[in-house]
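Not every chain of the complex is shown here; the ones you see sit where they belong.
As written, the chain order gives the labels A, B, C and D, with residue 1 at the start of each chain.
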Amino acid sequence: MLLTQGLACLRGDRLLFKNVEFELNAGGLLYVLGENGSGKSSLLRMLCGLMLPESGTVFWNKKPIKEESESYLSNLTYIGHLNGLKDDLTALENLTMSARAAGNEVTEDKALAALAAIGIERCANLPARVLSQGQKRRVTLAKLWLSEGKLWILDEPFAALDIASVSILAAKLGEHLSSGGMAILTTHQDVAIHAQSTQTLRLSE
Amino acid sequence: MQWASWSAFFNMGGYAFYVWFSFGLTALCVAWEVISLRKRSKAALRLSKILAQG
Amino acid sequence: MNGAWMTVLKRDLLLAFRRRSDVATTLFFFLIVSSLFPLGIGPEPTVLSSIAPGVLWVAALLAGMLSLTRLFAADFADGSLEQMLLAPQPLTLLVTAKVLAHWLVCGLPVVLLAPLIGLQYALPNDALFVLIISLLLGTPALSLIGAIGAALTLGVRGSGLLVALLVLPLYIPVLIFGAGAVAASQHGMSAQAHLSLLAACSLLALVLAPLATAAALRISVE
Amino acid sequence: MSINWFKYSSPQTFYPLAGKMIPWFVWLATIFAIAGLYISFAVAPTDFQQGEAYRIIFVHVPAAWMSMVIYIVMAGWAALGLALNARLSAMMAQALAPTGAIFTLLALVTGSLWGKPMWGAWWVWDARLTSELILLFLYLGFIALQASIDDPRRADRAGALLALVGVVNVPIIYFSVKWWNTLHQGSSINMGAAPKMAATMLMGMLLMALAFWMYTVAVALMRVRCIMLERERSSDWVKELSVTAGGKL
């Protein structure tokens, strides 16, 4: 359902990669691997449409994402390096409001359940500013439990997580894939995720 | 011809300062722009030469 | 659709409430700048009241502009802006919610404070009234146009004064009509024409500025 | 139809093409300037009201014209660059801006130099003067914005957007400034009152404007070449060029 043709990325005056092509269907998982600075995050941002490719196109259901923007975006859940949390809002407020701002009408109960699922219901009413790095990351990832989108694009989701949370997240990913979802991940860690079809894309300089 | 003499020409009916300042400044701007662009182009070439050889 | 819009508005208002001191800073800036002039110019009431419309409007304009640097900066730094761009709702719409929140928090208080300062400048009552109306009609345009500048200078180095350079020239029509309205009423003329033009500026800004701001945000996030 | 525009819009092919075009425009500019200067100083008669000072008109008016024309052309290139994502258009917009700013500055300064003997003041807050001053600010904003963004592609697109916003605003600014002036009080000076221009004067101004125009094209091409060299610094064609041109450095 997600298809790319001849993607190339220019940063400054350096060509990070060119001719990146893959096809991702329902239930498929794609790993994007490479060293620091090889362009993984740039690729994911391109797939989301946040960055314009130097050349090439990204297709969703056979149409360029530019033309299909609304249906594509309502199917997309992206979590980048940045958490997108407001220091002055509580974990719960952060989660509810960011879901609602993305057009996903969630109740407080649902949001609380999502926080519980990833094991931080305890912090629900603490302002994000006092949370530790890993806890912040988990509040952000709780969004996945509320997501109704088919395509998940996650930039180093396991970074800063402790072992227990990593396996919770891996299980959630497996569940998403087995129910016909798609996922694209970058990671520097080795995590087992259960998927029907797994592809690997390696970026190198 | 308008001008009785060169000095009349340069005097511009008493408005020499204003007239020559205007035209002179214009000429100066033009010259400065052209020269600075040539410098800039040379500097760019020199830098990429360092990059090419290094 | 509406839900997302309301959420963005509510979130920004909530954040402003939790950060009350930031909001107060804008007001103080407005107060201090407009109090500097009597110090620089002298206490003569007739002079002061004749320059009051211009000075108050310029102070409002500077306060609004400087508070604008913050409009998208925090969202940009913490990643919320990316998420806003990826929402299925049109970005233009969400931008209006953010600008409305900014206006409610920074524009409206300035409007309410202005008559107080107007009194210090010995403005007569009906001019004070026109001052409030003109600020009410004009400050939305300031927020809307300023948003374009704020979006363009996201992540740019030394952005503090750059916003000023981009935005102040675009503010000039608003300044002219706004100060003109007050001055007209001071001279016993009708402020009607100026006020209508001011409203027209705001309307035009409401139509065009969110589009430009959304485009600028997309460019900045890249 | 048969011309492949995309070929010429790549910096690598446009660079030498621009290099060939520059001398032509320089020559044209020189010829027009000589003719224009000849008319302005040798042919045009003395003005019975303003004396010789009026000869400033032969730089002032063409500079003022160019300042406006360049802004519009610049915004046009910017819009094209934004719409087609064409790098060359954005570079052209960037290359035009400094020249536009210089002409605006020249219009202001020569205007002042004219104003002092004619009005007795270097400056009045007249509608036309004020809007020319604001035009200068718009140029400077564009230049400053582009200068402070490190990523050139982003700089292009941000600058283009600003130029477009400015173009929408220019007429609004112009009319608001006009209104402002007329509503407050009649300005005591009216520039429109300049004597009916004789055909020779018009001719002189037109020639000078043409000279400025050709000069603008030549300088913009020169600047666009510099921008290409700087941006594509690490590309093969620039490296090759820099090594072959090395002897001349």
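Just so we're on the same page, contacts are C-beta pairs under 8 Å (C-beta built on N, C-alpha and C of every residue); 3 or more make two chains touch, one makes a residue touch a chain.
Keep in mind that what you see is a predicted model, and the values were worked out from it rather than measured.
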item	value
Subunit formula of the full entry, expressed with the displayed chain labels	A x2, B x1, C x2, D x1
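Keep this in mind: only the chains that are shown with their structure count from here on.
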item	value
Chain C and chain D, separation of their C-alpha mean positions in angstrom	32
Chain A-chain C separation of Cα centroids, rounded to whole Å	37
Inter-chain centre distance, chain B versus chain C - centres from mean C-alpha coordinates, in Å	43
Sites on chain A at which at least two other chains make contact	52
Residue ranges of chain C in contact with chain A within the complex	1, 3-4, 7-8, 10-11, 14-15, 18-19, 74, 77-80, 82-89, 94, 221-222
Interfacial residue positions of chain B with respect to chain D in the complex	1-3, 9, 12-15, 18-19, 21-23, 25-26, 29-30, 33-34, 37-38, 40-42, 44-49, 51-53
Residues of chain C touching chain D in the complex	148, 152-153, 156-159, 162, 165-166, 168-170, 172-173, 176-177, 180, 183-184, 193-194, 197, 201, 204, 208, 212, 215-216, 219-220, 222
